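Shown next, in structure tokens, is the structure this report addresses.
Here the complex is missing a single protein chain, while all its other protein chains stay put.
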Amino acid sequence: MKANYGYKDGSGDFFITVDTDLCNGCGDCTTACPAGVLELVENGYDIDAETPIAAVMKEHSKKIKYSCMPCKPAAGYAIADLPCVKACSPGAMEHSW
Amino acid sequence: MAEVQKGKEYWRWTESRWTSPDMDWKSGGIISAGVDVGSVSTQAVVMVDGKLYCYANMRTGSDSPESANNAMKWALEGTGLSRDKIHATVGTGYGRVNVPFATKAITEIACHARGGNFMYGPQVRTILDMGGQDCKAIRCDEKGKVTAFLMNDKCAAGTGRGMEVFSDLLGVHINDVGAMSLQVAEEPPPVSSTCVVFAKSEASGLLRQGWPKEKVLAAYCSAMAHRIVTLLERIGVEKEFAITGGISKNVGVVSRLSKELSVTPLKTDLDPQIAGAIGGALFAKALYEKKGK
Partner (left out) sequence: MITAGIDCGAKNVKVVILNDGKVASKATAPAGIDTASAAEKAYDDALKAAGCGREAVVKIIATGSGKNEPRFKNDIVTEVGADARGIHFTSPNVRTVIDVGAEEGRAIKVDENGKVVDFAVNEKCAAGAGAFTEAMARALEIPLEEFGPFSLTSTQEVPMNAQCAVFAESEVVSLVHRKIPKQDIARAIHNAIADRITSMVRMVGITPEVALIGGVANNVGFVVSLKEDLELDLMIPEDREYIGAIGAACIAAGSQ
């Protein structure tokens, strides 16, 4: 399942996508993120699921454009170089911007 | 219970309740309930053996537990059924952890998919829920299991709250906005600002230029429809398609949305705002059965 956390507002699209079929619940992304944006949660989308999944914390989901800014220098960056994306060995994490 | 229309409360949408005319809760089946406490509206649904028995849909008050209690009380009104006879209850929605009598809280995404599957049938693959303070787009399989979702609860554009701002600005009742927006001979260009604050100043400018209310509403409904379409692009739209939530009652947005997507949304006789609560009641039944085994 593709869980899209974030938002679209007048200024653009800001989504972090976690593919819960790929996410193994290791939590490496949660420690890699310098802004503390990610957490492990119970998989509430599948009542039979047994492992937790990575998710964007509620308090950050409405401001990830700002929360993630320090990792995204204005002069261009590669999504693959983002600490959370790099830390995710199964490749479950994506950024839309 | 039906609220008396007060002065200038253009946003005050019509609350509703319903009881199945031909069912009896005393039949001995599993009685399960779902309560969806949204930021604007709260729904309580009671099902007997997975069939819809009664529901209530009302405005959320300042306090989530109280809103949950009130909605449930209204749903049960006149049925002879009381809360202690309900076997399991699932709380969902923005205030899901504040449903005092809930057995479990489940995310509104999962509940909407499950409820949408019940209301519109297993052929539904995409559910768009346009609520008071958020907009959810959900893809699901034939069992009502979520395969992709996004939720936009950060920005008022594309939510009921955004529409309320316009109904207030123009002094048009929220129930009439959609139909009124269709009373234009020619479709005006959509309001260009996404942000509701900026769209409101843009609309004020249009009114000063002499645009009639119908034309301004048409411009806003079409801007909202367009915004939702671009939001849906992230998860993709697969048929069949259904729209739930308060804005699904706005024919001005729905017709423009359907046109832009070239899909006709599925229809339901039920109140489209109760999808989440139905999903909750179905999950409650499943939880009760699981526990029993």
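Order of writing sets the labels: A and B. Residues in every chain begin at 1.
Everything below uses one rule, namely that contacts are C-beta pairs under 8 Å (C-beta built on N, C-alpha and C of every residue); 3 or more make two chains touch, one makes a residue touch a chain.
Keep in mind that this is a model prediction, so the values were computed, not measured.
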item	value
Of B:38, B:131, B:144 or B:162, the one touching the omitted chain in the full complex	B:162
Touching residues on chain B - with respect to the absent chain	62, 133, 154-156, 161-162, 165, 193-198, 205, 208-209
Absent chain, residues of chain A that touch it	9-11, 59, 62-63, 65-67, 69-70, 72-75
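By definition in this document, only the chains that are shown with their structure count from here on.
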item	value
Chain centre separation in whole Å, for chain B relative to chain A (CA means)	27
List of chain B residues in touch with chain A within their complex	106-107, 109-110, 145-155, 157, 193-195, 198, 227, 230-231, 234-235, 283, 286-287
Parts of chain A lying in touch with chain B, wherever the complex brings them together	1-10, 13, 15, 44-47, 61-63, 96
